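Before any comments, here is the structure.
The other protein chains are all here in position, but one chain of the complex has been omitted.
Order of writing sets the chain letters: A and B. Residues in each chain are counted from 1.
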Amino acid sequence: MAALSETPLLEARGLTHAFGGLRAVDGVDLSLKRGEIHALIGPNGAGKTTLVSLLSGRLPLQGGLLRLEGEDISALPAEGRVRRGIAYTFQITSIFPRLPVFDNVALAAQSRGARDLPAAVAEALDRVGLADLTAQEAGSLSYGHQRLLELAMGLALHPKLLILDEPTQGLAAGEIARFTELVRSLVPGITVLLIEHNMEVVMALADCISVLNFGRLIAQGSPEQIRADAGVQAAYLGGEDAAG
Amino acid sequence: MTERGKILLLHGGVLLALFAAQYLLPAYHANNLARIMVLAVYAMGYNIAFGYTGLLSLGHALFFAMGMYGAGMAVWLVEWTALPAIAMGLAAGAVAAGAVGLLALRTAGVSFMIVTLMFAQAGYLLILYFARYTGGDEGFVVEAFGRRPFGLDLVQDGPRYAAAFCLFAVALAGNLALVRSRFGRVMLAMRENEARSRMLGYNPFRVKLLALVISGLYAGAAGAFYAMLFGYVGASFAMVQYSILPLLYTLLGGAGVVLGPLLGAGLMFYLIDIASGLTSAYLMVVGAVLVVLVLFAPKGLLGALRERGLKWLP
Partner (left out) sequence: MPILCNQMAFGPFLLLALLEGTVTAAVLALTALGLSLVFGVMRVVNVAHGAFFMLGAVLAWFVASHVPGAPALGFVAALVLAPLAVAALAAVADRLVLKRIGYDPEATIVATIGLLYIFEQAALSLFGPDARPVPAPFTWRIQFPWFGYSGYKLFVVAAALVVLAAVWLMLTRSRAGLIMRATQVDRQTARAFGINVDLVYTGTFALGAALAALGAVLVVPIQQAHYLMGGDPLLLSFIVVIIGGLGSLRGTLVAALVIGLGDGIISMFFTPTLAKIIATLAVALVLVFRPQGLFGARA
């Protein structure tokens, strides 16, 4: 890694969380550089969702340390971390279905204290291509549009770090291609942590990949390095359909 | 016409009609309308918690009674004049809501309903227990010297209507401003999807607590004005029935619609008025309306109207 001297945007040390006796995340170190797209992969049940919940604050840390731009945020609750610049988009679409699209995005924009709400909402919706649907009730949007709305809500927060949890799940092939382009256009303004099953998307987007298995980090590196890593192949790529 | 224009026109029109009503209606109905407006303010407060924020409380009688006793006891025990007494009532309602909220908002759903119910019941029993200061079961009369804000004698029909109208107008304007504000949007977000709201940077506990305090302020204001306008303070206003009434009004008129509580309070008041002329069993009417509403019109009258076209109704 070239920029060792620069403080990483997010730095995690020894993150741990156990459910009962099961260590879902076991001493994970993770470091996200500013402006990169960092992918987190691993077989089902590897602890990806738990790890992301620890980063976003939806689960409390049982051990370890979390720093955002050098500042300790380990004890901050989820909403506090959002205000510091960590946005999270849900794996299962989570919007306000009975509110108009405008209000969904406005809630995000006003949370960071945007002065001009209509402008802030328009900016976020323009970016995902939903600008002409502002008045529609969010619940009446198609599934693909709801995923985009979810992303627009994340963007309207003007985050430093955007965590995308399985963003392409359930999307059609054409939608996935558009989504990939969209995510690529976010960097380097925003740092992206991408949790993704679709290896094509991961390989196309990621600057750096971390591989999780049984709650531990088993490899980290560029897409080429990960592709060549024997341990990863054994644990993951060989274990199940890589494209799935 | 813009949405904003329509909203101003409708609510301004309602206020104008209510203002004109005191000159058009016979005294009996004008007096009823004064009472309805005060009860509607109480229900508006309830609607802020239940209709907009999704907090189904069964303990609002406590906040109403705190407003009523706060104002009434200030006159009765320490001989304050009307204005500071009313201020005392408002503060009592808000503080009680804040105190209950600090504990009850650690729960949700059915537990929240039971906890608020229990706190309100404890409040009612405390009123009975400290009968020396509260008048206990019999309550007390608010004397005329404490019912003269700005020299208006609230014992008279005219000033009484004017006072009720002023309270209602201010409450309505405040309610409209609140639900169309940024905070109003966050209240809705809590009702619709609390987990998502948290991940947009909002602290659900704080948002709900503030909404409940505003709701308690409304209930307290209504209680204080009730004592001032009708001159009587009694423990029956702290009973469970008085927690059910604003729920009933709100459900009937439309939860999450600003004008819902007024419509619900007006309809229910006259329904009971007519029913009690026919039978002593007016509670039967209340019960039947509750069941029918839950079964056939869970969104209430204005809620149904909003779903069928009037989407701009705030």
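Observations
FYI, a contact is a pair of C-beta atoms (placed from the backbone, for glycine too) under 8 Å apart; a residue touches a chain by one contact, two chains touch by 3 or more.
No experiment lies behind these values; they were computed from the predicted model shown.
In terms of the touch definition stated at the top, the absent chain reaches B within the entire complex. When the missing chain is restored to the complex, the residue among B:95, B:152, B:173 or B:290 that touches it is B:290. Looking at B:42, B:76, B:119 or B:218, the residue that reaches the missing chain in the full complex is B:119. As for the chain not pictured, it touches subunit B at residues 56, 58, 103-104, 106-107, 109-111, 113-115, 118-119, 121-122, 125-126, 128-129, 244, 247, 251, 279-281, 283-284, 286-291, 293-295, 298.
Please note the rule applied: only the chains that are shown with their structure count from here on.
Centre-to-centre separation of subunit A and subunit B, using mean CA positions: 44 Å. For subunit A in complex with subunit B, the touching residues are 56, 58, 77-79, 82-83, 87-88, 90, 94-99, 103, 106-108, 110-112, 117, 153, 157.
By the touch rule above, subunit B contacts subunit A in their complex via residues 182, 185-186, 188-189, 192-193, 195-203.
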